[in-house]
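Dropping a structure here in structure tokens format, bear with me for questions.
Heads up, one of the protein chains got dropped from this complex, but the rest are sitting where they should.
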Amino acid sequence: MEQHTVSRTKEFLHHIRRNRKVKAGLALFAAILALAIVGPLFTPYGPLEPTGEAGRPPSLEHPLGTNTFTYDVYAQTVYGLRSSLLIGFLGGLIATVIGILIGLAAGYMGGLVDEFLMMLTNIFLVIPTLALLIVIAAYIEYRGIMIESLIIGLTSWPWTARAVRAQTLSLKNREFVLVARMSGASGLRIMVGEILPNMFSYAIMVFILQFGGAILYAVGLDFLGLGPTKGISLGLILQQAVLWNAIQLGMWWWAIPPGLIIALLLASLYTINTGMDEVLNPRLRRLE
Amino acid sequence: MTRGVWNLCANILELRGVTKVFKTGLTGKPVVAVDKVSFALREGEILSLLGESGSGKSTIARMILRFLKPTQGSIIYRGKDVWRLQGREVLEYYQEVQGIFQDPYSSFNPIHRVEHHLKQALRSLADGKKNFDEDNVIREAMERVGLNPQNVMGKYPHELSGGQLQRLSIARALLARPRLLVADEPVSMLDASTRVDLLNILAELRDEERMTIILIGHDLSLAYYISDTVVVLYRGSVMESGHVDEVLMRPKHPYTRLLLDSVPQLDKKWEHRMGLENGDQDYDELSKGCKFAPRCPKRFDKCEETPPLLTLGSRRVSCWLYADRQS
Amino acid sequence: MLLEVRGLRAYYRTLTGYVKAVNGVDLQLGEEILGIVGESGSGKSTLASSIILPKPPLRIVEGEVLFRGERIVAPSDTSGLTRVRYRHISIIPQYAMDSLSPTRKVYKIIKDLARGLGDDVLAKARRRLRRVNLPERVLDMYPVELSGGMKQRTVIVISTLLDPEVLIADEVTSALDVTTQRAVLEMLRDFKDSGIVRSIMIITHDIASVYQVSDTLAIMYAGRIVEHGPAEKVIRDPLHPYAQALISSIPKIGIHYKMQKLKGIPGNPPSLRNPPSGCAFHPRCSRSLDECSSREPRMVSKDGRRVACLLYE
Partner (left out) sequence: MGLLSYIVRKTGIYLLTFFVAVTLNWAIPRLMPGDPIGVLLSRFATLPESSEVVYSYFMRSFGFDRPLWEQYLDFWRALFNGDLGVSIYMYPQKVEDIVLQALPYDLVLIVPAVVVSWIIGNWLGAVAATSRRLDNLLMPLFYFLTSSPYFWMAIVLAWLLTVVFPLFPSSGAYSPGMVPSLSTAFIIDFIKHWTLPFLSLLLVMLGGWAIGMRNLIIYELESNYSRYMEALGAGRRLILSYAFRNAMLPQITGLALQIGLAVAGAITTEIVFSYPGLGFLMLQAIQNQDYFLMQGAFLVIVVMVLVANFVIDLIYAAIDPRIRSAYAGEA
């Protein structure tokens, strides 16, 4: 994420609405969100409710067929989507908030604080986050959505911290910060009142990436059997599918569609982010 | 209305041997940006701090405004060392000393409307007058600098011109009713045709309100137009200082002469070709002796040692050529 | 006549509409140094881009540019440029300090740019570097290793390496100290007088500095040329109200506030998105007639100069 021209919020939103990538991304995301909200209304079955028929291919009654345990794959998918979205939102939010706090502090205060925080950030950037999450999650008996979001949020903030620090450094040297200091404003008031508001549109973009990242980590953990101990999630469906050789037994409907939804969800978030990046950074924008 | 515990003395501001060394680059190689600079400023005067890029003039401005701590030396404002002020005294300092900067668009936070900074200054600095109507005072300050509040209030910085924003900066500084204004290249980013109006405002502040102003810049003609005294800087050291007519009309230091030869004037063209200096100069930072020696046409053996700041009448010059004529 | 610009209109397309940066310019360039002076919002740099590098978001809307009578730039066709670029028309860009790729040695850049265009260009480059007082080892260095001043002189050497007839110098002095400014301007004068280049178009906002070396001056305002003529005449006895106000508002050493209070031009620089109707300067002009706000002035010649003002029509 590189230096962005500071755009006025009004003008920024004006361009956002026109950007093709943002519109496409939003449309896809809205569709998936709708599936998560209204999806369950279209099936009488619960995610873990036996339906009496195992391994049936997709049919009117079971849009995504059933798996070896006779569970309806469509029901599992829509309910699983809800928990994945929730973890994505919570985990992403925690990571973004921590990242902004650390990036802002490191960027504005400089000196030893900056040195220490950036060392911490670089260390966590190098250590593979999923491997670290595995070690943490494995030791937790009861894993709920809250806990999973927390550990993801606590380990995936470095990307944000580094990007926000770069933004803060460029804003900190702007003369309006000196003007504020001459009016006796404290460091905190300058960070919150002068620097942070300039990063509003930037923070949205960072949150979108963290949202996607959190989903990816959550699904990864679930796939390894470290997902929520109760309930269903997209990762869990795929874990079961692989464990019980869905593919080899020809039950493609058990493994492919849930994964496709994850990919489309992440693709939509990524597209929105790229579109916003183009608006904020005119050099990347290719005028249609 | 006296504020704080400032004692009255002839020189409102004095720099004594102020030095600033920066660690640069990835390896922290030391660079001496300001090298033992001393000068004094009498109340009600405009002093021009003149120098080219890399002369340290902006660094000095930032040290006076307490943004950068000097590595050595002291800055005395009305008898007190600026960098030994504590707590409440710092706020009192900013009630007396305000600054305006070079880039109008960078001096205003693009997210807030332009009066945000004026309100901020009013609330924290103008403590003497608590019972006032904020908007009224702000409108007055705007009119004071020749702005029509109607077409400025409530606007965002990007909706105004550089000239309008710079006038707003002066208005903001005036809200604290300061005694000293540090103007860091206030007009260099404005169009030539609007610079003079800004300078007129500064001159009026000096004449009508005995405001003391340090004007930092590189344009000699602009400096001559409104300054009383001038300090010429080169690579962090004072080359020459004194009354504006002495220094800019009858310069003594070779560097000041070189500057005056190079300044393009609309009434006469350059006669002889000055020729290109060796472009491959990387001045050895820590070299002893006069810093201008490598480029000085009048260099001689004495210049290997650092020249002292000699006093010739009311002028001061740092050059061995005048060592014997010290008065 | 080396270069001729006829009725040129060049607009920038932005998301919120057109910026009419060049709004009807007529210009002739002979074997001379022409100083083009304009303040912010005058469209002077856009004029340079329109001649040598008209590409999106800049669009040539109307008019043409001719080199030695041959059309090189027109609204829909800029193919003529490929033949003349660098060999006949060259440019010293506004951003000279970072117009060399940081990861490629200088001599490689020169060889790439001049491939198959001239005899042994490197030998010539060495001679030219000596001429601008730079050591020959610059060729073997990476641009990132050169100081700002050295980079600018290297770019000047590269741009003039094939002895182009027309050289456009876009704001070459703005980032420099006053001593180096004089050196660079005199270097351009030397390149003209020694015949390395036949004509130079120096584009700048600093009228005093360009006056020192130019033969003729053209003053631009809101995308049009308001006055164009011999430098001495334009400076000594400017006709157009904007030129008069501009020249009178520039302080000189010797003019002090207490003796003579100068006056700037009231109002703000013109918006190029929707320039004022009629003569663009009328809102700020002290001598504006009532028809100035409706009728666009034509370029007329008056005692040895061309001026666009209803006072002289």
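Lettered A, B and C in written order, each chain numbered from 1.
The criterion applied here is as follows: a residue touches a chain if its C-beta (ideal position, glycine included) is under 8 Å from a C-beta of that chain, and two chains touch if they have at least 3 such contacts.
These numbers come from a predicted model, not from an experiment.
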From the list A:Ile87, A:Ile262 or A:Leu280, which touches the chain that is not on show?
A:Ile262
Touching the hidden chain, out of C:Asp112, C:Glu291 or C:Glu313, is C:Asp112
Touch with the omitted chain, as defined above, among C:Ser99, C:Gln152, C:Ser209 or C:Asn268
C:Ser99
Consider the whole complex, including the chain that is not shown, and state which of A:Leu13, A:Ala30, A:Ile123 or A:Met146 touches that chain.
A:Ile123
Where chain A meets the chain that is not shown, the residues are 119, 122-123, 125-132, 134-136, 138-141, 212, 216, 219-220, 223-226, 238, 241-242, 247-248, 250, 252, 255-256, 259-260, 262-267, 269-271, 274, 283-284, 286
Note that chain C touches the absent chain at residues 52-53, 55, 81-82, 85-87, 90-91, 93, 95, 98-104, 112-113, 142, 144-145, 155, 158-159
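The criterion applied here is as follows: only the chains that are shown with their structure count from here on.
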Distance from chain C to chain B - Cα centre to Cα centre, in angstrom:
32
When centres are defined as mean Cα positions, the distance from chain A to chain B in whole Å is 50
Of chain C, residues touching chain B in the complex
39-40, 132-135, 138, 147, 149-150, 153, 177-179, 181-183, 186-187, 190, 205-209, 211-212, 235, 245-247, 249-257, 261-265, 268-269
Could you pull out which chain A residues touch chain B in their complex?
6, 8-9, 174-176, 178-185, 194, 197-198, 200
Along chain B, where are the residues that touch chain C in the complex?
52-53, 161-164, 191-197, 199-200, 203, 218-222, 224-226, 244, 248-249, 258-267, 269-270, 273-280, 282
